[in-house]
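First the structure, then my questions, so here it is.
As you look at this complex, bear in mind that one protein chain is not there, while each of the others sits in place.
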Amino acid sequence: MKTVTLTVKQVPELYLECENITPDTFAGKKADEIAQLPAYQGKEDTTLGEYFTIAGEAGATAAETQIILKGDCSKMKYIGIKMTGGEVIVNSSTDMYTGGWMKGGKLVVKGDVHSFCGLGMEGGEFLIEGNAGNYLGASYRGDWRGMQGGIIRVKGNVGSDVCTFMNGGELIVEGNADVHIATHAEGGRIVIKGDVNRRVGGQMVKGEVIVFGKIGLMMPGFKYTKDVDLEVDGTKAKFAEYTGDLGERHPKRKGEPVYGKIFLKK
Amino acid sequence: MSEYLIKNGHIFDPVQGIKGDKKDIAVKDGKIVETSVLSSSAKQIDAKGKSVMAGALEIHAHVAGPKVNLGRWYRPEDKLFDSHKKPGMTRIEGGKSIPTVFKTGYEYARMGYTFAMEAAMPPLYARHVHEEIHDTPIIDEAALPVFGNNWFMLEYLKNHEIENNAAYVAWTLNQTKGYGIKIVNPGGTEAWAWGLNCLTVNDPVPYFDITPAEIITGLIETNEYLGLPHSIHIHGNDLGNPGNYNVTLDTLKLVEGYKAKNNFGRKQVMHATHVQFHAYGGDNWGNFESKAKEIMDYVNQEKSITIDTGNVTLDETTTMTADGPFEHHLGGLNHLKWANVDVELETAAGVVPYIYSPNITVCGIQWAIGLELALYAKDPMRCFITTDHPNAGPFTRYPRVIKWLMSKKARDAQIKAFKYSDKVVAATNIASMDREITLYELAAMTRAGPAASLGLGKDYGGLKPGMNADIAIYNINPDKMPSDPEEIEKAFSGVAYLFKDGKICVKDGTVIDNGNKRTFWVDVKVKPNKQVAHDVKEKFLKYYSLNEANYPVPDDYAPHPYVIAVDASQ
Partner (left out) sequence: MPKVVTDVTCPFCGTLCDDLEVTVSDDNKKVLSVRNACAIGAEKFNHTSLPGRVTRPRMRQPDGTFKEISYDEAIDWTANMLVKSKKTLMYGWASTSCQAMSVGHEIAEKVGGVVDNCATVCHGSSLIAIQDVGIPSCTLGEVKNRADRVIFWGCNPAHAHPRHMSRYSIFPRGFFTVKGHKGRKIYCIDCRYTDTARCADEFIQVQQGYDYELLNAFRTAARGEALPDTIGGVPKEKIYKIVAELKEGRFGVIFFGMGLTHTLGRNHNIDIAISLTRDMNDFTKFSIIAMRGHWNVTGSGQVLSWQYGFPYAVDLSRRTKARYQTGETTSVDLLVRNEVEACFNIATDPGAHFPIDSVISMSKKPTVTVDPHINMSTEISDIHIPVAMVGVETGGCAYRMDNVPIETRKVVDAPDGMLTDVELLTRINARVDQLMGAQ
């Protein structure tokens, strides 16, 4: 793997649109070519070189490219979007759409991420060492195809609208979550080790949400079925299983409806 | 005004019977003229090795109005990563299956179209349709108000009051600046206001107690009584359901005994639209099969019918139609977001996204049916190419549809690419059909035919001197037809030149001028009718939710009108 290091030399006045900071766009390029790549702030067309000092060179392909970002990137949007391979490591917080539509590779943010991150994720690994804002791993507005695959891990807390319209993949949150977790989900798995405010699995068709802490209020459409023993992310424990959302439609397999499930640790 | 001499092009003009001969075409003051009329300052356009046709006419697409716009804004994902600005005199364009108005105008023009008919205008929302038409660049447009579920019509035709119905239709065309009589799921959409439907031509409409057959024949009589430029334009009952071809034949047969009466050269008394959706056999999705042959056997021998195909393009698209109950049914099948609007006294609309996947047998069969209709057509002047945009696919796929029609090799490649191609072949006739549509037939199916059907054949759809200078020049050489069918699709995707009213609006696929688009509408004069005036006043007072004085579309919504006057006052 070859490494490109970008160090922030100027904080943008507004927010910098960095859709070109991905292993796919950098692949095959040297530092000076990377510096010429476009970046945007509103109608101002600028380059990455105006806002970052760039050292190193990219690999021949995305998979062979590692990008390291140093300095304060909390006003940089779109870092790592649509990446198919390689690595991106950000040493600060980032703004919106980080890792959006990610297909592969590894993305690490050593700080918080803002909203709409990991939108429509299809594959790869996304590690967030701080907190995440809202709409983590959700679908784009109006799209019934949300997160399809890949894994997102958050060390801190997440906000609301987590994994809306989830179809596949996995989210693991070490901290707490706010409201509207897995709304409209049709697949996938969410693990929350802390507490959830409320509205877990609203209008859920299929999928799994596992909560280690408390849920403020269980949706009326979920009913308790039984206790189960599960091993989740390396921990074995007893959980109460709830099926639902009974107010929603469900597909059938062999004549029997397939429900979504919430597992609440006892 | 500008003069042009288009030199050495291969002309395809069914109006004059020119089948690819090299001829020069002269343009002056927005019209096609004899070459001898031009002065020496005429600009020369080199069309050597290129095909020249009249500008194409889109006879049925959903491009302007409330349900189209609902489709746009309720599908932001249709624009995700698909909003852009192309080189030329353009605004921002976007939308894969439901383009914004700017994209609509530009893309039609880039493909050589100069006219589009908005397929269904709810009269109560006519102002909205005209606002969008006004904002759509380059192409001329018109809109068909819907009548098939209208309360006035249901009451008049129950008592077979043709003269009253005709006066009401004339009033509506005038109020809405409409072009003709559109019928969608006759009776069934009024039934849908109670959650019901009319699935055959004999199912009576709840409360109004009139059948779809009576509605259709009553409107044929109304249309011919008025002598409108177009015939009735009908989306028949039972759209989209396996086995519906019987209902379609029942619908088509209603023309028997009627003759076209008009001063526009129109010969048909019925235009049946997107027939692909109505040519289904079997009785469930498992034994679903093509009945295109059975439909075309009838259409071929019944000369008072024109049809358009409604070709499936195998894309993710958005269905939208005034067939409200069908959309509810579709939403129940694919569980995607269903939007519906019932319109007081008049009609309804429904919108549901749909994915025609090549991995699904049913979609492959639908694809085949659309193409079979055109390949079985004996008279290309009576069978037009559409995708019922965006229902069977976006209109931007016309070049692909043309490729399939013109190249068996391309069709075979697509059949092979289906996941269950054996099943598709077994349920259809497409694999055994060798016919390849010629450029001349294509000109009939996309230009001369639709123009004649719309009553515009005198000035549009051909290249005869005297006609309007709407001309498309394509980079396709009939003497050196490409062996790779992809080249056909490429050639029809971007014209070398598009002339609109004698002005070059598109060059090499780039918009260079927005031209002078016009709104076409039909102004019918009838005898003053006291009964209808009374009924209109009463219904506005008691049942409509707005005042009669606020119903009509003011002139400034169609600032560049092309008004076709019809005198039916006898």
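When the chains are written out, they are named A and B in that same order, and each has its own residue count from 1.
Following the convention adopted for this analysis, a residue touches a chain if its C-beta (ideal position, glycine included) is under 8 Å from a C-beta of that chain, and two chains touch if they have at least 3 such contacts.
Note that the structure is a prediction, hence the values are computed from the model and not measured.
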Which of B:A61, B:A339 or B:A452 contacts the chain that the document leaves out: B:A339
From A:K29, A:K106, A:H184 or A:K261, residue that would touch the chain that is not displayed: A:H184
Contact with the hidden chain (one of B:Y125, B:Y225 or B:F499): B:Y125
Which of A:Y40, A:F212, A:F239 or A:F263 contacts the chain that the document leaves out: A:Y40
Subunit A residues that touch the omitted chain in the full complex: 13-15, 40-44, 96, 115-116, 134-135, 140-142, 144, 164-165, 179-180, 183-184, 199, 202-203, 217, 219-221, 223, 245-248
Residue ranges of subunit B at the interface with the undisplayed chain: 64, 66, 68-70, 72-76, 78-79, 83-85, 91-92, 94-95, 98, 100-102, 124-125, 127-128, 131-132, 135, 151, 193-195, 207, 328, 331, 336-345, 348, 351-352, 542-547, 549-550, 554
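Note that in this section only the chains that are shown with their structure count from here on.
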Distance between the centres, which are taken as Cα means, of subunit B and subunit A, whole angstrom: 44
Residues of subunit A that touch subunit B when the two form their complex: 140-144, 249
Subunit A contact footprint on subunit B (complex, rising order): 74-78, 80, 335-337
